[in-house]
Every structure is written in C-alpha cells, then in structure tokens.
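As you look at this complex, bear in mind that one protein chain is not there, while each of the others sits in place.
On to chain A.
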Amino acid sequence: MNDTATASPASPATDPVLVEVMGAALSSLVEEMGETLVRAAYSSNIKERRDCTAGLFDAEGHMLAQAEQASPIHLGSLIGVVAAVLERFPVEDIRPGDTFLSNDPYSGGGSHLPDMVLVTPVFADGRLTAWAANLAHHADFGDRGHAHIFQEGIRIPPVRFAREGEIVDDVFQLVLTNCQVPAERRADFRAQLAANRLAVARYGELVARHGRETMLATAAALLDYTERRTRAAIADVPDGTYEFTDRFDCPELEETELELRVRITVAGDELHFDFAGNPGQVRASVNMVRTALHATVYYAVKTLVDPDIPSNAGLHRPIRIDAPLGTIVNCQEPAAVNGRTETCQRVVDLVHGALAPAVPGRVTAAANGANTGVHFSGYDRAKGRYFVYLETIGGGSGARAGKDGLDGVQVHVTNTSNLPVEALETEYPLVVEAYELVPDSGGPGRTRGGMGIRRTVRVEGTSPGADDGKADGTGAEEDEGVQFWLDTSRLRSRPWGLFGGLPGSSARVELSEGARPVVRGHTVLRPGDRVSVVTAGAGGYGDPAEREPDRIAQDVREGVTSPDEARRAYGTHAPGTDG
C-alpha cells in the first residue's frame, strides 16, 4: 500500500478503504482468470459461448470472489469443491503446484458431469492460504441416457490432476479415454490449468505487497462486509411467510407434470427457504443436487435484494435453506442431474412468484422457464471425425413492474453466449436457417413479457432417397444420422403473468416433413432434415387494459404482436388494428 497516503489507525480488518481496495484486486484476479480460460480454450462451448467461470476461495473453501462472466448456476459446482478435496486429501499432503480435478455431484462438489472443476491450492509463506478454482463446461458426453448418473458420463471424485506442477498422466489418460472429443478436452484442460496458474502468480504478487496476514484479515473483512450489506437489504423486505407453486414438465417426463413449491419466511434480516413438499427425485436428468439448489437460491436473493452485492460467501450467511433429501430439488445418488438447470430456472421463478407481494417493484413475471439445450452429435464424414455441438437457446424474460421483459435472452441461472452461425457452420455439418424472435409469444400485460426464440437447424447434405427411413437392421442409418437431444421445459404449461398480466406462450418443437418424431427429447435427424426449437415467451405484468396505446401500436407495427392478438389481448385498446 502507498505508505505516504495511508494514515488510518485502523487494523486491516476494520479499515474500510483497504478492504475495498483488496476487494477490487481480488475481482481483477478472478476476471483475469476467466478471460484467460476463454481465450486459450479450444472448444466452442468455452471459447465462444463462455460456458465457464472462475473463483477464489479462502483456505477453508469460502468463496472470496467469482468472475462475473459466469452463469450463476456454476456457483453450484464451485461452492462444494474445496470441502470435497479436503475430505479426501490431508492438508499436509497438499503441495504447491498440485491441482485437483473433480466433476462428481455426489462426491466431488459438482452439479453435473460436464462441468469439470480444476482447483489449485495457493500457498503464502509456505502455508495453504487460498484456493483458485475454475470450471469449464466440456461439451462432451454426447448422446447419453439420463435414467441415473452412471449413464451421464465419467464420474470423477476429487483426484490429483497435477502433482507439484506436473500433470498426472495416468489420470489424464483415464479421463480422456472416457471422452468423445478428446483433442478438445486436452486443450481445454490446458487452458484451465493456465487460468489457475495465473491466479497463483497474481495472489503471490498481492502477498508480496500486503503480506499474508493482511490478505487473510481483509478477506475475512470482505465476507463480513458482504454479510452486512446482504442483511441490510433483506431487512428492507417486509417480514412474513410467502408461498408459491408452479407446474413443471420436460421432454424426458413426457405427459407427467410435477408441482414445484417453496415457502419463504422473511424475519428481520434473515431469509428461510423451505422446499418441503416437492416431488421425489425422478428417473430423468432434471434433478438438482444440494449445491445447485443453494447456488440458485443465492442468485434469486441477489436479484431481489441487491444485485450489486459482491459474489462471495458473506452473501450466504443470512440465508437458510431446507430441502428434504431425495427430492427433485435435493437429490441423492444415483439420480441423474445433467439437465438440472431446467429445474433451477423454475426455482428462481418460484422465489420471484412468492415474493411478488413483498417486493412487487423488483420481481419479474415468469421467465421462459427453461434452459433450452439442443445437442447435436454424430460422425462428420467430410471432416472424418466425431462431433458434439451444444447450444442453449434463450427465450423471453419476465415483464417488470415498469418495463417490458427482455426479448430472446438467457435468463436467470444461465448467461452463456450463442455460437455465431459463421463459426458453427464451419465447424459442424449443420446449417442454421433461422434465428428469430417469435411474434405473439410475450405474455400481454401493462408491461409485456419477453419474446421467445425460434432457431431452425438443418442437417447438411441431402436426404438419401425414397427408401430412407426403412431401417434394415444394419445400423447404417444411425451412422448417417445426427443424434438430436433436447432439454427444455414449458412444453405443457405457460409462463405465468403477475398482477393480472397474461401468460407467455409455451415452448415447442417443429420438424420438417418426414423427420422422425422427438420422443423423450430424442430423435435421429437425417441429412436434409430440419428441426425448429421454439422457446417459451415470458409472462406479462399488470392488467393488459392498462398498457399504453402507443406501446401496443408499436408492437403491432414491428410485428411483435399480430393485429389479431392485439385485439384479443388488449380489446378495443389497440388502435390501428381494426382492419
């Protein structure tokens, strides 16, 4: 620190200026980790879609800072990882240069198997002082079943991935052998290692400047500070008990609909979330492990009480979460979890719905209610290699008290980027024919819900001919085809509106003529087949009769609302729609 400009008699722990300065330094550190990961990675899911995050933890595993590029659900794979490592490895056996790998939700602190976490101890003055961790969603494990977790990919409990700076090759080879696109995996792991190495170096520079004791004291003070801010913000929410229920569906559950619920108690500066009464875990991928539930609730709280609260463990202290083990929101082994975000998105909706009477100005109506994932995998003949392409498609974001919802965006627990068409088509044997907003999908209201998205993808090449579709039992047709898997929700219900606002439209899948139907989220597409995934719109907010006529006219002019829909939803309130 600049000794000519510091006069504060306060100790590091209580000097608010030093703690603020240190907070900025740690944020810089994790942002730089995240950027390194994105820039050095090979797989499009990381390099273009930024499906990754980075964080710094104290020696016990409390989060000190998380990179803002992240999808909030990634926190669910980070908050448990240090504890999982420490459970298996005695501290005295952990050396500088070691790095641990894990992805398992039941033994490794993970939240689903593609999210590979690398965690590296950071030493100062010869003692374990912090942990750097980063997570990358490795878009591998294509074309898997999801009856239970053993079908979903390789499970990795915390294992030593690097020992004193050298990769443990036996482990690396074991992991790569279980991956479908090992070349990408190898390069992505290398980028992950580079990110943690950078964190160790940067932390070392901070220690050299401030000393270990000051680093520890300010880190503790940073968490206390966040806790104070969180408590102050919760105290502004009226005390009471608030409940909400919602209907949940997904392709894997076919006709079955589940009822999800939450009961929230606000008491002074603390929050209690009770998830009693939720359905038991299901034989499908949409189960959430405990850390995923926690990450989801922390996200929802942050959006409702103060979006600028730093992302660290201080935020978690005034929040208590109870969920019965073995339910869809707190599953146990061997429940499958790959599509957990479908459920996570709905937990956020539940929290907003429940707290709507308490903080009506901050909640949003239901968002599109899904993290719509489309997975294409198969053999690319032209390139002579197997490919796995994952994309998540956004949808409507819920209408707000004073503003329409955002059209066609990633909502709540995810915030990944799409893959540019010009990058996608160069890499995979697919053609994107449309990427567009869906008219009449946003729920009407005083403010309108956001619009859903239609994304139409065609498999490259032409259909083999008249005798296609007749499986001859040789499997040749399967080789020719592209495996298509769909994760989504809101196929059977519509995102709800608030305070008189109407629901948004449902999600759906449209196939070109002759293509095989999607069953339990899966089909095989042949060359020339076309699939359109249409994501849900979002709910409206307030009575549609109160919508400003100018806004209705603008929506009609821009083709956001059709004249028919304007007449139906807004009645005589729609000027220029009589013809």
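Simple rule for what comes next: contacts are C-beta pairs under 8 Å (C-beta built on N, C-alpha and C of every residue); 3 or more make two chains touch, one makes a residue touch a chain; residues count from 1.
Just so we're on the same page, contacts and distances are computed from a predicted model.
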Task: Protein name as given in UniProt for the chain not displayed, "Probable sugar-binding periplasmic protein", "Heme exporter protein B", "Hydantoinase/oxoprolinase family protein" or "Peptide O-xylosyltransferase" - done: "Hydantoinase/oxoprolinase family protein"
Task: Identified contact with the non-displayed chain, of A:Asp98, A:Glu184 or A:Asp274 - done: A:Glu184
Open item on the list: Just to verify: which one of A:Asp125, A:Glu255, A:Glu422 or A:Glu513 makes contact with the chain not shown?
Closed with: A:Glu422
TODO: Using the definition of touch stated at the top, determine which of A:Ile94, A:Val171 or A:Ala194 touches the missing chain.
DONE: A:Ala194
Task: Residue among A:His62, A:Lys302, A:His316 or A:Arg340 touching the omitted chain - done: A:Lys302
Task: Touching residues (missing chain, whole complex) on chain A - done: 1-8, 16-17, 19-21, 23-25, 27-28, 32, 35-36, 38-44, 47-48, 68, 70, 72, 183-184, 187, 190-191, 194, 197-198, 202, 225-226, 228-229, 232-233, 299, 302-303, 306-308, 362, 364, 393-394, 397, 400, 403, 406-411, 415-418, 420-423, 425-426, 431-437, 453, 456, 557-560
